[in-house]
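Every protein chain of the complex appears in place save one, which is left out.
Let's look at chain A:
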Amino acid sequence: MATPADAPAAGGNRSASLPITIERLVKSYGSFKALDDVSLSIRSGEFITLLGPSGSGKTTLLMVLAGFVRPQSGSVRFADREVVLLPPHKRDIGMVFQNYALFPHMTVAGNLAYPLKLRNVPAREIAGRVERALDLIQLSAFGERRIDQLSGGQRQRVALARAVIFEPRILLMDEPLSALDKNLREQMQLEVRRLHDRLGMTTVYVTHDQREALTMSDRIAVINRGRVVQLDRPRELYERPATHFVASFIGESSTLPIEVRDGRPSFAGAPLLSAAPAPASSASSFLVLRPEKLRLLADAAPAEANVIAGHVRQNVFQGDSIVTYVRTASDHEIAIRRSLRTDEVLPEMGTAVRVGFSAEDAIIVPADADAPQTGRS
């Protein structure tokens, strides 16, 4: 590289991150396309998450960025530099694997020093930087420990520190938290995000946990069957899913089949009010309802924009909230999540109720081109 950014990063003047431009990537194994015409623009310093079900191509895309998988066609650029043919060790990226891949034949400090030694950093500077990195991950006393003497969370931190100690401008992570238990995972989500904010490198993060993606990301690329289905910020993705797949993959939802005629949607014969323009005309569209945006209407309540009648089928108590399942006259199921006041009485099973929701919360999505999926309720 010809940029002055190549100088040792002692002064911190080197720009911390690079934008990544991915264009028309295709990677096939035999006749199977693991990546099917993927294009993606990642901004400098952005935290972007690749989210998708198992086998959707997330790891493959990450491996193409890292240089371990060579696509059949397409382009990957870091800033203006084409890297698709560049070998991994010349890409200057940090990587964290799901199983951490720490070196068991080295100490914790040895692991952290490894990338610095490769860069011929003088020994004294290595010692200082390793010490600071250990401080950063709160493992100062653990430098001389062997890897198998660390807990899962500590290994995770060491792997993370090792990936960023040489100040790469791009950081790639493949499900780095999936081996941790729930509490630790949630704590580490915040730590990883803070580390990113502090160091500022462009980060591509892979997960199949939608909640993790929503928590951590600036933007999320939803991937299905080797294609990017939607790229958006977490809130937009949740509130404005572009397809049935995205709606059902992200967050909880009830999906009801609806009809759209002349741009006017209707469910079970009754017209629906939706804030977003409905798809022009299609026999197979879906109404997506988020459980926490629905209300169970009392008789006296002011009418909502949309009302669907049904019977209470089940109440599920979840501590901080309660989910009521309502079966509509058309025999579909709608889940409603509410927080309960202590003195509130639950509607009994079989009670006739009305479910109300605003026009803003009536999300209408087209069915997916291939194999329609039912929503998780």
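Couple of notes before you dig in:
Here, contacts are C-beta pairs under 8 Å (C-beta built on N, C-alpha and C of every residue); 3 or more make two chains touch, one makes a residue touch a chain; residues count from 1.
The definition used in the following text is that contacts and distances are computed from a predicted model.
Per the UniProt record, the absent chain's protein name among "Spore coat protein JC", "MoxR family ATPase", "Energy-coupling factor transport system ATP-binding protein" or "ABC transporter permease" is "ABC transporter permease". Across A:Arg24, A:Arg70, A:Arg119 or A:Arg194, the residue that sits in touch with the chain not pictured is A:Arg119.
Within the complete assembly, A:Gly94 is the residue of A:Pro71, A:Gly94, A:Gly153 or A:Pro265 that touches the hidden chain. Across the interface with the omitted chain, chain A contributes residues 66-68, 87-95, 97, 99, 101-105, 114-115, 118-119, 146, 162-163, 166, 172.
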